[in-house]
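Here the structure is laid out as structure tokens; the discussion comes afterwards.
One chain of protein is taken out of this complex; the other chains stay put.
What follows is chain A.
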Amino acid sequence: MTTDTLNDLAAHQQVAPVETLKMTARGVNVFYGAKQAINNVSIDVTQENVTAFIGPSGCGKSTFLRTLNRMNDTVSSARVEGEITLDGENIYAASMDVVQLRARVGMVFQKPNPFPKSIYENVAYGPRIHGLASAKNDMDRIVEQSLRRAGLWDEVKDRLTDSGTALSGGQQQRLCIARAIAVDPEVILMDEPCSALDPIATAKIEELIHELRGRYAIVIVTHNMQQAARVSQRTAFFHLGTLVEYGDTSDIFTNPRETRTKDYITGRYG
């Protein structure tokens, strides 16, 4: 892959003229026991733009992503320092309700993890526990719309009662995406949502991201440079737990300030 193709791709990405801060992180450190996985990361996630996290394997992208909806709370050894806000409110404050936070900040995990329930039930579960649908046909509509958006509807519409785990890996991942958007969150965190998908399904997901842009703030972790260039307006490059560079995607790909960034995106290491 050459820098030029990436530049071409990134040049298409227009950063929105008006920007509202959706989430901010200031001086975030994450420790697993004594080991520091994230070191002093500060970043802004805007409502209008898609933010991509890139970086070599093990650099802490997933770890940082999980601090944004407090999923790290479930890891007993994990400890988070610093301040992260959602709409100006500290999400680690005692007054923040974690359950609601996770409904507002949805997540698609790196490994597909559908519930061992029917396809319908997988998508309907979130809206049901949050009371988003009052009647059966409301729920049917939410389920269909979410599955359509995730590009899965045509493949599963005749077998909504089949188990979600009986789908192929890529279908499972799209089911998980449908499940996340069914809750109608404000922010969607996607951890390598396309790593198990074929190019067609990947294109569908990217289309979905385009469609959702602006309506939801989106953060996506990806190992695919072209994908980062195609879908995001902002890119953050992580390396060994630190945020090396963060800026407009077009700048990162055409004109990186740091040599480490340049080496990584041109495939010289990582």
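Operating definition for what follows: a residue touches a chain if its C-beta (ideal position, glycine included) is under 8 Å from a C-beta of that chain, and two chains touch if they have at least 3 such contacts; residues count from 1.
What we mean here is this: contacts and distances are computed from a predicted model.
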What is the missing chain called in its UniProt entry, if the choices are "Cytochrome c domain-containing protein", "Succinate dehydrogenase", "2Fe-2S ferredoxin-type domain-containing protein" or "Phosphate transport system permease protein PstA"?
"Phosphate transport system permease protein PstA"
Which residue from A:V50, A:A103, A:M139 or A:I265 sits in contact with the chain not drawn here?
A:A103
Omitted-chain contact residue, chosen from A:V183, A:A201 or A:L243
A:V183
On chain A, what residues meet the omitted chain?
56, 69, 71, 74, 76, 99-104, 106-107, 109, 111, 113-118, 125-126, 129-130, 163, 165, 176, 179-180, 182-183, 239-240, 260, 263, 267-270
